[in-house]
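This view holds just a subset of the chains, kept in their places.
Chain lettering (A and B) follows the sequence in which the chains are written, and residue indices restart at 1 in each chain.
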Amino acid sequence: MNTTRDQRFQAEAQALGYSFDGEIRPGGHYVPLVRDGTTIYVAGQVPRVGDELVFKGSAGAERSLAEAQKAAQVCVMRILALLQRALGSLDEVKSIARMHVYVQSAAGFNQQTEVADGASGLIARVLGPEGAHARTSVGVFQLPKGATVEIDLIAIARH
Amino acid sequence: MNTTRDQRFQAEAQALGYSFDGEIRPGGHYVPLVRDGTTIYVAGQVPRVGDELVFKGSAGAERSLAEAQKAAQVCVMRILALLQRALGSLDEVKSIARMHVYVQSAAGFNQQTEVADGASGLIARVLGPEGAHARTSVGVFQLPKGATVEIDLIAIARH
């Protein structure tokens, strides 16, 4: 790839049609990420852009698979934006260790893997092969504010 | 703060009206915490005091938001009690890396962030600014024994 990770991040933001330039605020009494050595624990992110939760409702009922995948991508863009700010550049991400994907699921909806693939694909496009990660996807009953998806992860910094 | 963390832990126990002096037993075939270097993985805790599960039922149906917040605080007190015993004192906790908060949620209940704030606020009161953590809160369908909340976390020890 001839582009940098930070350029590809911007390209993904444009493709999604959202800006991730503003402050990424957590919704409660906690911090968006904690660093211990080179291990970075990123807080669970819902598909919020600015102050607006852009995907609410359960996958398989109010939300289609395609919408849930896009919701997962917005969650991951927030995580990448947080890592970019904490590290200065996404080039400083050495690897993504584990991602947890929580999908608000209607009865009988069991395409959580496919929803999570939306997030994993975006990470691969931005970070390249180093973005390959272990992943767990589950279908939960409710999420904060009615969010369609929530994602957290553990990233490893180069230095 | 002129008090020690261990003193503030006792003050929180008194405010909740529960004692966390007894043995903190896990409910199954596992151990309450595992240490790897300075990283401490604490097992999921439900709001049990001694042998009694003090908060059962789902938030938004059998349990109010205020009760679910108190349930979350009991879970965190158990975690702090486990860390205190393992490390000798809560002063030996360097940071809290990540907390997962699972709230047994009724249909339409989406105040998982507010429930988790009950736990995060208690950690801040006891540990001070070093207790700031990354957090993920989700609404699950069922929890062991009907518990209202279950919380686990990763703590970092000073030494």
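The rule we apply is simple: a residue touches a chain if its C-beta (ideal position, glycine included) is under 8 Å from a C-beta of that chain, and two chains touch if they have at least 3 such contacts.
As the structure is a computational prediction, the values presented were derived from the model and not from experiment.
Asks: Let me spell it out: one sequence, repeated, and 2 copies placed. What is the copy number of the whole complex?
Replies: Result for the total copy count in the complex: 3.
The definition used in the following text is that only the chains that are shown with their structure count from here on.
Asks: Between chain A and chain B, what's the gap in Å when you average each chain's C-alpha atoms?
Replies: 26
Asks: Inside the complex, what are the residues of chain A that reach chain B?
Replies: 26-34, 36, 39, 41-44, 100, 102, 140-147, 150, 152, 154
Asks: What residues on chain B touch chain A, complex-wise?
Replies: 38-39, 95-99, 103, 105, 107-114, 116-117, 120-121, 124, 132-141, 154, 156
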